[in-house]
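Every protein chain of the complex appears in place save one, which is left out.
Chains here go by letter, A and B, matching the order in which they are written, and residues are numbered from 1 within each.
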Amino acid sequence: MAEPRSHTQARDFWTATVLWLGAGSVLALLAWILGDLLLQGVGRLSWGFLTEPPSDAGRSGGVAPMIISTLWILAICLATAVPLGLAAALFLTELASRRTGRWVRHSLDALAAVPSIVFGLFGNALFCHVLGLGYSILSGGLTLACMVLPLVVRTTEAGLSNVAQEIRQGAAALALSRVTTLRTLVLPAAAPALLVGLVLGIGRALAETAALIFTSGYVDRFPESIHDSGRSLSIHIYDLSMNVPAGNDTAYATALVLVVLLIASQQLATWGIHRWIQPERSVR
Amino acid sequence: MTSSKPSASFRAAADRCLTVVLVGAAAIAGGLVLWIVLFIARESMPALLSIAPWRFATDASWHPQDGLFKITPMVAATLAISLVAMCLAAPLGIATAMFSSFFAPARIAGLLRRWIEILAGIPSVVYGLWGLTVLVPRIAAIQAPGLGLLAASLVLALMILPTVALTAEAALRSVDEDLLRGAAALGLDRTGTALHVALPAAKNGIFAGLVLATARALGETMAVLMVAGNVVQMPGSLFDSIRPLTANIALEMGYATADHRSVLFASGLALMLMVGLLVALSTMSSPEATDG
Partner (left out) sequence: MTTQLSPPAIAETQTPDSVSTPDWAFRATDLRIAYEGKTVLQDVDLNIARRRITALIGPSGCGKTTFLQSLNRLTDMIPRCTVDGSLLLSEQVFKEQGFGDLDLGSPELDVVRLRRRVGMIFQRPNPFPLSIRRNLELPLREHGVKDPELLRRRIEKSLRDVGLWDEVADRLEQTATALSGGQQQRLCLARALVLEPEILLMDEPTSALDPLAAAVVEDLIQSLRDRYTIVIVTHNLAQARRLADDVAVFWVREGTGRVIETGTVAQIFDRPQDPDTEAYVRGLRG
């Protein structure tokens, strides 16, 4: 009797050991990356780094113009994607037949899978050339809007469809108009989900590089309008590490700024999802 | 607040207006992916019409300014990097998922998931930077130049690891509790339950996650661009510098004109079709496929 039990215990022990090692190595890798980021980035980091323009091709000075450009690109991206995404999500929950809804959702899933470099190609051809916007913050923001649209729609849709069917029935039985039902009852209830979608969209847009290189461009000056080219933080990292000898320190400092922003927005979104949208499943 | 008296016609007009706006937005959102495909196809038409398709394989080299368009080394590079990265990420990701579903204490499992989500949120350009400054010198110490297939695969493996781990964990977690209780009632140990009951039950979901991760790997640009070395050649060994399709587009779009530009769009189209096929495969094999 004792023999087989000790055998299975031994087997469980070894499996557990292997898996602990595997999971531990994943954690170690992440700690390694974040540690490097922190150690190599923190040296260059200062208040001036955030408020001054770069000098000597970025080796010294700060990243203020990139922060401004990034914020502008982000603003255009969200100003386009959020209203469009909200309206599309409302269509999916309020109007779409099951068939149409399925098509739109599949199409959005496909959009979400398009590689970012392809968005870059599309944005370059459509916004920069066909619409004549050139390399500009506007082109970059609109390209990113196409990219984050599926994320915004699906998150918002999840929030909207969580609004209880009983509320909708009650509104219908009182002959409230669709506009009133949405404005007074559905949207307030879905507002947290909208915010989560917004934050997820911000995260995705901040992290993006490939789609911006050929749409918003490289110029590292302060942009004067949205028709100017503007360099995002992510492109700055790329440029410093690839094209500027001895640019790594500044690249790491910029990366640290970017990652801190991203982790903050991501934690905010995760918290929001668990709090408001779905206690169990995360939106992905 | 300032709404006029809601006569029946006003209400109807407002509702109709809203309907038009919503349908319009949904048409844009739903049609966007098709539009992108058509647009990229349109831009690649000149190349596809003027260059015979076999020349992408039979031309002497990739010298687009001289009208030579051999693209196969870059296709091979993309496939090689993705394959090696998957070989690294799949076992590690699945092991991580098994660990957090069956062996880890709940707190550790939650912590692990948080960390993996952070890993997923790091931008690709930061992975590239890290690979370039940390991995490449270490690989170069074994065999110069360090930039190449191995560096790109390692970085890419790290990047798709979260996709594999999170989808596998979700699949394992959705395995029917009764099935697991049944296995326990039969006296199976945890290893047996995990390997012979849960893993087979979750295999569709895990497979779907692997396919999705492959799609991500194929489309990844920045990280591989920064560490692959970008020499156009067939990958021969793990240490060869190579140039994947995505990196090629990113490197040359800035100055490409005419047929050259068009060929870059065509390679983007090919990339998109590959990724599209994989995503369709993933959707079909995922357990949620039936409820649309």
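Throughout what follows, a contact is a pair of C-beta atoms (placed from the backbone, for glycine too) under 8 Å apart; a residue touches a chain by one contact, two chains touch by 3 or more.
Since we're looking at a predicted model, the values are computed, not measured.
Considering the whole complex, the residue from A:35, A:48, A:83 or A:170 that touches the absent chain is A:170. Of the options B:11, B:70 or B:173, the residue whose C-beta touches the omitted chain is B:11. In the complete complex, the residue from A:9, A:25, A:60 or A:184 that touches the missing chain is A:184. By the touch criterion stated above, the residues of chain A touching the omitted chain are 97-98, 164, 166-177, 180, 184-185, 188-189.
Quick note on the criterion: only the chains that are shown with their structure count from here on.
Put simply, the C-alpha centre of chain A and that of chain B have 15 angstrom between them.
On chain A, the positions that touch chain B within their shared complex are 8-9, 11-12, 15-16, 18-20, 22-23, 25-27, 29-30, 32-34, 36-37, 40, 83-88, 90-92, 94-96, 98, 102-111, 113-122, 124-126, 146, 149-150, 153, 177-179, 182, 203, 206-210, 213-214, 234-235, 237-238, 241-242, 248, 251-252, 255, 258-259, 262-263, 266, 270, 281, 284. Looking at the complex, you find that chain B touches chain A at residues 6, 11, 14-15, 18-19, 21-26, 28-34, 36, 39-40, 43, 91-92, 95-96, 98-100, 103-104, 112, 114-119, 121-130, 132-134, 158, 161, 165-166, 170, 189-192, 194-195, 212, 215, 218-222, 226, 246, 249-250, 253-254, 264-265, 268, 271-272, 275-276, 279, 283, 292.
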